[in-house]
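Since the structure comes first, as structure tokens, the remarks are kept for the end.
Here the complex is missing a single protein chain, while all its other protein chains stay put.
Labels run A and B following the written order; every chain starts at residue 1.
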Amino acid sequence: MSASPTRPEGVPSTERAGPVLQVRDLQAHFRTRYFGVNREVKAVDGVTFDIRRDETYGLAGESSSGKTTLIKTVAGLVKPPLEMVGGSVRFSFLPGYDALHRAPPQEVARIRWRHLSYIMQGSMNVLNPLRKVGGTFKDFAARHMGGPGPVFQEKVVEHLGRLRLDPSVLQAYPHELSGGMRQRVTIALATICRPEFIIADEPTTALDVLVQKDVLGMLRSVQREMRSSVLFVTHDMGVHAHLTDRLGIMYAGRLAEEGPTRTLFERPLHPYTRHLIASLPRIGDDTPRKALEGSPPSLADPPPGCRFHPRCPLAMDVCRTAVPKMVEEEPGHRVACHAVSGERAL
Amino acid sequence: MLAILRDLLRYNIEFRIGLLLVGTVLGMAMLSFVSPYSPIDVYVAPPDVPPSEAYWFGTSSRGQDVFWQLTFALRNTLAFGFVVAILSRILSLLIGLVAGYKGGWVDRVLMSINDTFIIIPLFPILILFYFVLRDSMSWVLLAVIMACLGWAYDARLIRSVAMGLKTREFTQTSLFSGMTTREILTREHLPYVMPIVFSTTMNNMNWSIGLEVTLSVLGFTDINTPTIGGMIYWANQHTAIVAGIWWWIAFPVIFIVMAFVGLYLLAVSMNEYIDPRSRLARVGGGGS
Partner (left out) sequence: MHGYLAYCLKRIGQFLLVVFIGVNLAYVITHATPIDPVEQSVSAVTSFSSTAPDAIAQMRESLQELYGLKGSRWDQYVTFWRRILVGDFGPSLSAFPTPVSALIARALPWTAGLLITSTLITWALGNLLGGLAGYYRKNRSLKLMGVLAMGIHPVPYYIVALALLVAFGFIWPILPIGGGSAMNLPQGWNWAFVSSVIKHSILPSLSLILLGLGSWFLGMRSLVSNIVTEDYVVYAEVAGVDSRRILTSYVMRNALVPQVTGLAMSLGAIFNGAVITEKVFGYPGLGSLLIDAVYAGDYSLVLGVTTVSILGVSICVLVIDLLYPILDPRVQVA
């Protein structure tokens, strides 16, 4: 697994100051065997991307596109039945290991929360229901901040103040807080150690729109202030447009397209991206939206070639047999589509 | 159903062991139909003979062949457990489904009564029954009494499933299509709770057989019907342990323990099949 001297295919050319996260050809599969039935679900099947310092990288896709599996693997949550089958996940703050879960436990303990934190989906259940919020802060962060004590307490209160949270939340149990409050507390929890890298998995999905906006704004301002990198995952394209710097579109376990968010929204190349952006509601536009025919493929038995071809309006013969390669169409804008690359080649 | 049994048999070690144990005990019980002796006759064999070729499990101080006596005892004890289980299943299904579906005050009233039966120590109640009924306490009556006392725990279980079913779409559809409560419960909900009914049957049998054995050992049942508890009762009456007639107690105990463990394992493995969460835990634990 040594880094090859020649740059792997499809790697973006704009690498300033070295990326914080480098994901190369990552393959993560679910392997289950129960009552004699073997199943292998290729949830992530060959994904390559980088995340730079001080940027928010968005990851979009439908619910079974493999994006949750991808971030689990990135976060080192690789436990059976999930297995990392191939590729590498390298962090700049964890040199020498090609995945977090392969590093020795004390290394991992050093990294977690200090350098890499996580905002999990479903704010309802991510906080221990029988522990006061203050206790959770101690468990999560005290060891990186000189141990629990008055100084630590002071730092926590100060941090909460930055996020416009009242120190009284520390004395509360999670069930005593509203959904929006709880999510703000998790964001405070994830940012207290000022980590370089934050993974945010659908952090606002369960919240109502106004609270969503508030929470997102808060996340944005913390990220700007700390200059950390955020891997932001949501299926909501509106949120991506609002928040992310660069965007990767996942479809059926692979990246379909990647580029600066603005470019992607202005000039989407992949038919799937085009569909996603076209289906966004716009004020004043009342033309009916076309629904995509068919449903996302089963990852246990994905279609050959380009996985999007059964639903693709531009599908050609080659799409049914050959897997399209990621091609850099313009600087920093990559797409995996025979139709798009074919047009350019001609 | 058959496919489930086949899967369990092939991939679940607990189920296999459970089936083997219960099968052995059932086989033993079936042998009672070809017994050369009547179970109530005494002094049909020389008393106190240790296990030998002629008497595999020895003979008792009452001159009974322990092997054949045991076949009758197992048959009666298992039949007892089965009857109690069937009767109490009917009660817990009825109460659990109605409480879960109706909700509101019906649910609160039924569950208060339900919890009462869970909390009250039933053994003294059963003893009280025996105390006033004495010789009129028959096998069937005891089964009915136990069924009336032993439905509560499983009714709570069935209720929780029924509560989940109530919010499902198909319940609403049936409601709008004009089905009555009774029709919805029997046609739509019953099939969903049947797996729990099966697995609790085993646990309920263990419960009732355990109490029956205990009551019989004390002589608080119809001691003339041969049961496992009854055998131990007579052995204790003849101070078999002190007299060294160990086989009189050991064989009934071994077989009834086999029955208990077997039924329990069947219940556990079926539960695991029903509950996807524990199934997932198994996948997670055994996957690497």
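Methods note: a contact is a pair of C-beta atoms (placed from the backbone, for glycine too) under 8 Å apart; a residue touches a chain by one contact, two chains touch by 3 or more.
Every value quoted in this text rests on a predicted model; they were computed, and no experiment measured them.
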Touching residue (missing chain; options B:Ile113, B:Val140 or B:Met194): B:Ile113
Residue of A:Val126, A:Met226, A:Ile277 or A:Ala315 touching the missing chain in the full complex: A:Val126
Of A:Ala75, A:Leu216 or A:Leu292, the one touching the omitted chain in the full complex: A:Ala75
Hidden partner chain, touching residue among B:Leu97, B:Met231, B:Ile256 or B:Met270: B:Ile256
Among B:Leu133, B:Leu190 or B:Ile223, residue touching the chain not depicted: B:Leu133
Hidden partner chain, residues of subunit A it touches: 75-77, 108-109, 111-113, 117-118, 120, 122, 125-131, 135, 139-140, 143, 173, 175-176, 189
Contacts of subunit B with the absent chain, listed as residue ranges: 14, 112-113, 115-125, 127-134, 136, 153, 206, 209-211, 213-214, 217-218, 220, 232, 241-242, 249, 253, 256-257, 260-261, 263-265, 268, 277-278, 280-281, 284-285
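Quick note on the criterion: only the chains that are shown with their structure count from here on.
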Approximate Å spacing (C-alpha centroids) for the pair subunit A, subunit B: 52
